[in-house]
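Supplied in structure tokens, the structure appears directly below.
With one protein chain removed, the remaining protein chains of the complex are shown where they sit.
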Amino acid sequence: MAIIEDFNAYRSKMNDKILGSDNKVMKRLYSLDTLTYQDGALSGKVKEMLGLATSMVLRCDDCVRYHLEKCFEQGVSTNEIFEVFSVANVVGGTIVIPHTRRALEYWEALNNQK
Amino acid sequence: MAIIEDFNAYRSKMNDKILGSDNKVMKRLYSLDTLTYQDGALSGKVKEMLGLATSMVLRCDDCVRYHLEKCFEQGVSTNEIFEVFSVANVVGGTIVIPHTRRALEYWEALNNQK
Amino acid sequence: MAIIEDFNAYRSKMNDKILGSDNKVMKRLYSLDTLTYQDGALSGKVKEMLGLATSMVLRCDDCVRYHLEKCFEQGVSTNEIFEVFSVANVVGGTIVIPHTRRALEYWEALNNQK
Amino acid sequence: MAIIEDFNAYRSKMNDKILGSDNKVMKRLYSLDTLTYQDGALSGKVKEMLGLATSMVLRCDDCVRYHLEKCFEQGVSTNEIFEVFSVANVVGGTIVIPHTRRALEYWEALNNQK
Amino acid sequence: MAIIEDFNAYRSKMNDKILGSDNKVMKRLYSLDTLTYQDGALSGKVKEMLGLATSMVLRCDDCVRYHLEKCFEQGVSTNEIFEVFSVANVVGGTIVIPHTRRALEYWEALNNQK
Partner (left out) sequence: MAIIEDFNAYRSKMNDKILGSDNKVMKRLYSLDTLTYQDGALSGKVKEMLGLATSMVLRCDDCVRYHLEKCFEQGVSTNEIFEVFSVANVVGGTIVIPHTRRALEYWEALNNQK
């Protein structure tokens, strides 16, 4: 699906440039980010849903897409995704709705890819 | 105007999918949203301006477009819209300016459509 | 009421210090703020309600208190205030609820003062 | 613990006033809030952790306290709570740290009450 | 570079319309904005970096682009820009990363233009 490939191609290209710089803080933030979602007292699956819900209430579409992919890999079901959406929309209010529309479009693309 | 039609087509298509799901929370949030802006102690017109101003300071372009359409239907004048813009920009600061540029473009499209 | 007097005493004391500094930008921002809520295409009353709703979704308790006082002076009724609350809570979500509790407490103090 | 009792007493008193008003939107928002966290495709426990994480990144101390109580009732462990904290701090940045300090103080109070 | 020209063309066109309106508050906000970044106790260069960092944590891509241009005119180096990015990402968290990707793309365009 073009929507998935375009997102990931741009993301990878620019991440490489950021990590290719000499900035140690940015590099450590990236590795801290990876560490955060690993299995621990909570499973990686639950943590990815936490990442998704927090990204939704902060209304960061690219962060939402990233965590949708991770949730998809972790086997989160569509009913579960909708419940994450519902918590985010109730906590964050109707301003989250436009981001939910785009999130659902991306989720469907993930489920429809071969 | 393409800008208006595209926005509404995407919005309707994705809203139908969200409402077509089994998620009761999302459905009730949508109906609560509708209830919120009905005439009451305050007129629907004032409430739509409240919806517009809050969407601007929270910097949600799609929410802004939606409430601009509702304000247009309620007969809000261009001078009134600019005063809503001005409150939102003073309360929310210069980060609201880029959203105001896009809001004005959409407002002009609404006024220029046949 | 102590809650009102304390808020206003602190606000005045610190505003005087800010305006007593040499910083021209802060001074102009204060005078711009005053200009924003004057009667125009929209009445001062409507603008104060816009100021209140935007302060609520941005969750600034002191801003909320300030605009509640202005709404009170403009003759906004309790039913109208609750409708402003309701727009802010639906747009901004349940995170606005704690601020609504404090807003209602302040609104009651304003109505109970002699 | 005084910190817990004071929070809940104020919360209950003001919620009663809000629900005692005639405002239908606020009432429905409260009941929607209750519905959101019930067991479904996701357990109530996971949903409360989603509620906690989203409250932390939106930096609403009272919302954090409320969801900490619910997490406590759901049997969330201290190690799990710290992992929710860690996702919220990485997604939301160091501005979440002061809220984490207050969250931990409240969590300890919940665990130390008789 | 198309990315720079498109941004500035749209920005100028819509700013002219906003300033061409009768709204005094918007006009004064624009002139206050200009005043804010002039040399004073702090140099214009430092102030533009403050403008950039605050725009990043508030996640306003257009504001980021505007301040990147100003930083470029002020002679901010790429190493310095990355340190502004790093403060913004640590303070604001990983939700700032997607905005950093777009910021770096724009910064490279500014440096590659003839």
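Brief remarks follow.
All chains are identified by letter, namely A, B, C, D and E, in their written order; residue positions are counted from 1 within each chain.
Throughout what follows, a contact is a pair of C-beta atoms (placed from the backbone, for glycine too) under 8 Å apart; a residue touches a chain by one contact, two chains touch by 3 or more.
Keep in mind that what you see is a predicted model, and the values were worked out from it rather than measured.
Here the chain not displayed is in touch, across the complete complex, with A, B, C, D, E. In the full complex, chain D makes contact with the omitted chain through residues 59, 78-79, 82-83, 85-86, 89-90, 94-95, 97-98, 100-102, 104-105, 108. In the full complex, chain E touches the omitted chain through residues 32-33, 36-37, 40-42, 46-47, 49-51, 53-58, 63, 77, 79-80, 82-84, 86-88, 90-92.
Mapped onto chain C, contacts with the missing chain fall at residues 10-11, 14-15, 17-18, 21-23, 25-26, 29, 33, 55, 58, 60-63.
Simple rule for what comes next: only the chains that are shown with their structure count from here on.
Chains touching both chain B and chain D: A, C, E. Shared contacts of chain A and chain C, meaning chains that touch the two of them, come down to B, D, E. With respect to chain E, maximal separation of chain centres occurs for D (centres as means of Cα atoms). Chain pair A-E has a twin interface among C-D, B-D or A-C; that twin, with over half of the contact pairs alike by residue number, is C-D. Relative orientation of chain C and chain D, expressed as the C-alpha superposition rotation angle, is 120° to the nearest 5. Spacing of chain A relative to chain B, judged by their CA centroids, is 26 angstrom. Rounded to whole angstrom, the centroid-to-centroid distance between chain A and chain D, based on C-alpha atoms, equals 23 Å. Within chain B, the positions touching two or more other chains are listed as 25, 29, 32-33, 36, 55, 58, 63, 79, 82-83, 86, 90.
Interchain contacts join each chain to each other chain, per the touch definition above.
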